[in-house]
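What you see is the complex with one protein chain gone and the rest in place.
A and B are the chain letters, set down in written order, and residue numbers restart from 1 in every chain.
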Amino acid sequence: MATTKLTRSNGAGWAFALPGFGLMVIFIILPFLFAFGLSFTNQRLISPNPTEFVGTANYRQLLGFGTITLDPLRDDAGVVQRAADGSPEYPRLREYTRNNPDYPQFDGMREWFSFGRGESRTYVLARDVVFMKAVVNTVVFVLVVAPVQGLLALGLALLINQRLRGINVFRTIYFMPVVVSIVVVSLLWRFIYDGQDGLLNNMLDAISFGLIPPVDWLGNPSTALGSIIAMSIWQAVGFHMIIWLSGLQTISPTLYEAASIEGASKWQTFRYVTWPGLRNTAVLVLIVITMQAFALFAQIDVMTRGGPLDSTQTIVFQAVERGYGKQDISGGSAISVILFCIVLSISLIQRYLTREKS
Amino acid sequence: MKTMHLLTGTALAALLGGSAMAQTELTMWYHGAGNQVEADILNGIISDFNASQSDWSVTIESFPQIAYNDSVVAAALSGNLPDILDVDGPVMPNWAWAGYMQPLPLDESVIADLLPGTKGYWDGQLYSVGFWDAAVALVSRQSILDDLGLRTPTLAEPWTLEEFMGAMEAAKVSGAYDFAINLGMGDKGEWYPYAFSPFLQSFGGDIIDRETYASAEGVLNGDAAMAFGNWWQSMFTNGYAPGTSQDLGDVQTGFAEGKYAFSWTGNWMALATLAAFDDAVFLPAPDFGNGSTIGAASWQFGVSAASEHPDGAAAFIAFALQDEYLAAFSNGIGLIPASPSAALVSDYYAPGAPMEVFFELSAQQGFVRPVTPGYVVAAKVFEKAMADIANGADVTDALDAAVDEINTDIARNSGYGH
Partner (left out) sequence: MSAITSDNHGLRLVVRYAVLVLIAVIFLFPLVFMLISSLKPDQQLLADTSSLRAFLPVGDISLNNYFAAFDRAPVALFVMNSVIVTGVTVLLSLLICSLAAFSFVFLKWSGRALILSVILATLIVPFETIAIPLLLIASKLPWIGTEGLTFGWLNSYRVQIVPFIADGLTIFLFVQYFKDLPGELIEAARVEGATWPQVYRRIVMPLAGPVIATAAILKFLVMYNQYLWPLMVVQQESYRPVMVGLQYFFQLNRAWGEIMAYLSLITLPVLAFYLVLQRAFIASIASTGVKG
C-alpha cells in the first residue's frame, strides 16, 4: 500500500505507542537486561563479598553434561554379575565422578538417565541434574497442556455457543475456576488429591465399587506431574473458552446461512466455515497457553515443591529456589535467561508455522 | 484493631510521660502477624517500655512468618530495614555476615543466666537474644506405651535404636493406628533441618563439619550419615510414618485424633496435645549411638546495621528480658522461657508443671544448628535430601549430591567468613 499522507503518521504513531512502550522499557526491559548482566557474575542475593565477573560459569554449571559408557562388573571368572532381577550390575558412577583423576571433566556430575546398548550401558551425566529434569518436566507440561487445554476450551466454547435457555449461567460457571487464584486452587486440590482420605480417591472408590485402589497422587513420582497438569487445565480452560467464544462470535452469520442452504453437515460446517474464521483466535490461544505454561510455578510451590524425586521440578521454580532460596541471584538469572531463549525459539517456530501464507 | 491499641498506648504514654516529645522513635519488625496471642504480649511489652522511660519509643510492624525472611531481604536490598528486627536463630549468622545486623551492645550480666540456645553469637560477638527457646520431643500417651508394652524412656536412659524400632513395629502391628509415628513431613521448610538433623547427629553425622565449616564431606556422607540415611528411608518403606505427601491437617491434629501412636513435634504444639489428652507424655529423643540431641534456638531479636540507635534497641531487649514478660510469652505460646527464674513463675515450666520436662530436655539435649552464614543454603540442601530419601532415592547418591552442593556453595562464597 502506498504511504500517503492518510496512512503515514510517524508523529501520531510514536505518540500513541510511547506511554506503553516507555513504561515497558523502564519496568520490564531494563530489569531483564540487568538480570541478563547479573547472570555473568557471581552476584549473591546478600553478601559482603564483592561481585566478580565470571563469564559463562553459571551457564556451564547449568547446562554441562557428559556421557560415559560402562561395561558390566564381572567376577573373577569373567561372568557378568547380575542383580536379583537378572539385569547386569555396573560399577558405581560415584567412582568416576568423585575425586577420580582420570575423569576430571566428570567431577561433580550426577547421573541424569541411562540407556543400554548390548551389555554395556551408556550413562548421560549432567552437572545440574535437577535443572535438566526441570527443563524436561516443563517441556512435557507445555507439550501436553497446550493442545489439550486449547482443544478442550474449543470444545467447551462450541458447547456454550448454543442458544439454550440459561446458557449464560453455564458459561459463568465454567469460567469460575479462572477467577480463583492459582494458589487457592492449589490448596483446595491438595485436599482433593490426598493419598489417605482425599476426595478424588473416595470418588474413584465409590464409582468403581472398590476396584480402584487409593493412589497417592502427589506423593508418587509417576502421578505427580499428571495431577498438576489436570489441575492446571481445570483452572485455566474457562479463560481460553472465552477467547474462543469471542472468536466464534466474530464469524459472520451469513456464512452459516450459506452453509446450511448448501446442506453442509455439522462437521463440514465446522471445517469450512468455523475453523477458518478462528485462525487468528487459534494463534492467540496457542501462544497465550504456551507462554503461561512455561511459567509454571505457583502450583508447584504450594503443592509439591519440586518433589517427589524431582518429578515436578520446573524451570521457574528452580529459578526462584536458586535465586531466593539459596541466595544465588546470578544462578537464578542465568536460569531465567535460558528460559527466555527456550520460549523465544518455540514462539518463533510457532509464529513461523502459523504465519499468514499470503 | 492493633493500630488502635498502639495509638492508645502511645497516647497514654505521651500523656503520662510528659516529655514524650523527646522520645526517639525505634521501628521494630516482628514475624508474628496473624498470631493474636503473641501480638498482644508484644504490644503490652512495647507500651510498658514506652511508658517506663522517656528516651525511646518503639513502634511495631508485624509480618506473616512465611513471608518474613523475604521481606527483610528485600528491605535490606532497598535500604529500608527497621531499627529492631527479629531473626530466626540459625539464620542470624547469615544476616550478620551480610551486614544486615550490627552487634548488640548488651551487658553480659543481663544475659548471664539465659539458656544458651537463646543467645546468638557470630564471630565472637553477641548479635541477637531470644525471649524463648523451642524444643522437640517424642510425644505419646502413657496409655499407648502401656498398651504396646513399652518401657518408658527417661532422660538418663532414652530408647536405643533397637527399642525405638521395636516401638515402631509394635505400633504398626497393633493395627490401631494409621501410622506408628508422625514426623511432620507435610510441613516443609525449616522444620526438616530443625527436627531431623538431631537424628543425624545422634547417628554420629552432621550437616557440616563444625571444626572448619568449610566442607560437609565425610560428615554428611560418611558411614554414620549413610547409616542414618538408610534408617531414615526404612521409616517410610516400612510404613512407620507418612511421607512428604502427608495430609496438611494431619500434621497438626493427627496425633490428637488418634491416627498416630507417636509424634515427633515441637513444644509449640504441646499445649494443644495437653488439652487433648491428660496422659500425654513428652519423651526424650532416642539415642542412636552418639547421644540424644534435639534442636535449639528459635526467634531472636537484634539490631539492624543501618540503625543509629543500637543502645535503644539494647534497652528495649533488656527491658523485655524481665521474668514477667518471659513468663507471659511462655504462657501464651507454650515455648520454653529463656531464663530459669522466668520458668519458675511460668504456668507450664514451673516445678511440677506439665511441660517442665522440656526445660530439662532442652538443657541437656539441646544442640544448635550449625552456626554459619552458609546455613541458609545448607538447610535447603538438607531438606531436599531428606525429602528425596524419604521418597525412595538412592541414599548414597542423595547424600553425595547434598555434600557437593553445600561444598560448592561454601567455595563460591569464599568460605562465608570463617
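Everything below uses one rule, namely that contacts are C-beta pairs under 8 Å (C-beta built on N, C-alpha and C of every residue); 3 or more make two chains touch, one makes a residue touch a chain.
Just so it is clear, the structure is predicted and the values come from calculations on it, not from any experiment.
The chain not shown here is touched by just one of A:73, A:143 or A:176, and that residue is A:176.
When the omitted chain is restored, the residue from A:128, A:194 or A:310 that touches it is A:194. Although one chain is not displayed, its contacts with subunit B can still be listed: residues 1, 29, 32-37, 61-67, 70-71, 74-75, 77-80, 247-250, 252-253, 257, 268-269, 333. Take subunit A: the residues that touch the chain left off the picture are 3, 6-10, 12-17, 19-24, 26-32, 34-35, 38, 45, 156, 158-159, 161-164, 167-168, 170-185, 187-189, 191-192, 194, 196-199, 202, 234, 238-239, 242-243, 245-246, 248-253, 256, 266, 269, 273-274, 280-281, 283-284, 287-288, 291, 294-295, 297, 316, 319-320, 323, 329, 332-333, 336, 339-340, 343-344, 347.
Here is the rule we use: only the chains that are shown with their structure count from here on.
Against subunit B, the residues of subunit A that register as touching in their complex are 42, 44-49, 92, 94, 98, 108, 110-111, 129, 190-191, 194-197, 216-219, 221, 305-310, 321, 324-328. Here subunit B touches subunit A in the complex through residues 70, 73, 76-77, 94-95, 97-100, 178, 188, 242-245, 247-248, 250, 376-377, 380-381, 384, 387-388, 391-393, 396-397, 400-401, 404, 408-409, 412-414, 417, going by the rule given at the top.
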